[in-house]
Each structure stands twice: as C-alpha cells, then as structure tokens.
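To start, I am sharing the structure in question, which I have written as structure tokens.
Only a single protein chain was left out; the remaining protein chains are all shown in position.
And now, chain A:
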C-alpha cells in the first residue's frame, strides 16, 4: 500500500496500550465488534444484472456490477453417458424445483466466475488487486452453491462477471469494503427466467419482472443461502477487534481475513481464512531510554552495535514501541472464528444488516 503510517513510535505505543486493555478502548469509542456506519444502496445500474454501492465512513466508496452472459459449455471429459442417462430420465414432463436444484449439484465449474478489481492509480497486475481478487474468488467458489446455480443445461451455462470498482484511493485495507459490496450486488442479482426445457438451446422470458434471483429470497430452504462475506479482524494482545480503522491496523499484532457463507439449511460456516501481513510490521520502533544518545551521551558512546542490539531487544516493547513480530496464537484464531460463526454472532449481524438494504 502506498500510504505510509503517519504516526510516531510514541503515538503507536499509546494506541497499542489503550487497545490492549480489557475491554479495549478504541480511538472512535466503538465496542470491539461494532462496525463503522456505512451508506449502501443496491440496484443502481440498469445495464447490470445486479449492482451495489457502498460508501464507508472514511469516505472510501466502491461499486460492484454483476453481469451474466450465456455461454456454450465446452465438452467435459468424463461426464458423457452419465449426463445423457440422467436427462433421458427427466423426460416425464414437469420437473419440480427441488429435483432441478439437486440435478445441478456438482455441475458448476470454477471458470464460470470471473472477478475483476479496479483500483485507481494501480495497474491490473499490481499485487494488491491480484491478491484481493484471488481472496474474493476463493470465498465465492468454495461456497459451492454459486457455481452450480450457473448451470443451465448440459450444453449451456451462465458466465458471471463481477466487476469491482474502488472509486477512491484505498485509505485502509479495502478488503471488507469490496467484499460487502460484492455480497450486496450478488443478493440483488437477477437472471432471466428460463422457458426452454432440458437440452434445448436456452430461451428466456424477456419480462424482467419474471426474472429469478441468483440467491433466492423466498422458498424455505434456499432462501437461507447467502453469498460469502469477508471480514477483516485484527488481534491486539488479547483483544479481538472487528472492522479496524487505519490507526488500529497500524498497531495490530495480526490481521486476518475470514470469509463466512450461509449455506441452505445450515448456519454460518467459514469458507476461507487468510492471514494478512499487517502494516504495523513496517513501522519504525522507538529508542529505549538507555540507548538515548542525547540524554546520556557518555553511556551510549561506549556501546558496541552488538551491545546496543542486546539492550534494544531486552526492552521487548515494554517502554517503547516495537513493531510486532511472530504469528498469532491458536486460541485467538479459534476465538475469532467462534465470534464470527456463532448464533447471533458478528457474521449473522453483518449478513442481516446487508439484507435490510433497499434499492
């Protein structure tokens, strides 16, 4: 990230201390699981199948457009006679929805989903957009339900293009913003209703009112299935903080992106988890008092570099700021996962909040 952290070691140390209290004292007075307010709207673009816009409190803004196109499936090796047999069984006429749904299972393919991220001032092959799109694709595909829904018949499928536009310079790590906007765009995505049957060339109802949601809203079982959301969580000491601000990211011990999805008929489950290299590792450490050459020049002048290093290491961030080192303890990771997926946990709260957004 281009933005450097404009905080001195003393400020970092102060922030770190106040955030590692129990309960942590956040600079903006939020509770550990509280999110910053955001402005969101869906269905903003007439030319896309689904679209959403989210504006975070720090002014960063993202727009996501989802477009679906019909594409001819290329022949798949290893799935020939079985498919034909299955389709001939369906000739009896009406196919009920449950049956159709189960028929689609396992037929989706990863390459039917394409995600492109555009960040101003960055090239498409810069590390940040590539990493972010890999992370979002991973979460969407491991859900499984989405790619199966793109199957039309054995010869045709939908190809789903998800274009993510970040409209402002990334102030803090843009992952949660992009993920929430993508979630919102996907739940508003509608695809035209299919008229043709079985393996005919697909024919669609041109009435947009009759179109179906990619993630169904009514119906008992399927209505519970929701696209994944990726949340950014940081740990500072024993404290776990959701939706970290830029200052909090600058002092965190570890940062992780956790993707949760709601599958039909079940609760939340973790579909992807990645550690993120926190920007706090790039901060400069402070100089302990024993090494301060201005206040005790006599003592520091005689020190060899090796002795100075030993003194610096001895301090261990007790009196001055030292950039965090090492990883994160397992207990903290399991606590984070529990906080996200439990009943009435953070994950459910976020998904319920986004479901309430109106066009």
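Throughout what follows, contacts are C-beta pairs under 8 Å (C-beta built on N, C-alpha and C of every residue); 3 or more make two chains touch, one makes a residue touch a chain; residues count from 1.
The rule is short, and it goes like this: contacts and distances are computed from a predicted model.
A single chain of the complex does not appear, and UniProt lists its protein name as "Ribosomal RNA-processing protein 41", one of "Mitotic checkpoint protein BUB3", "Ribosomal RNA-processing protein 41", "Exoribonuclease phosphorolytic domain-containing protein" or "MIP18 family protein galla-2". When the whole complex is considered, the residue among A:51, A:154 or A:235 that touches the unshown chain is A:51. For the options A:30, A:67 or A:269, the residue in contact with the chain missing from this view is A:67. Although one chain is not drawn, the whole complex shows that of A:169, A:211, A:263 or A:300 it is A:169 that touches it.
Taking the complete complex into account, A:120 is the one of A:27, A:106 or A:120 that touches the chain left out.
In the full complex, chain A touches the hidden chain at residues 44-48, 51, 55, 58-61, 63, 65-67, 69, 116, 118, 120, 123-124, 161, 163, 165, 167-169, 171.
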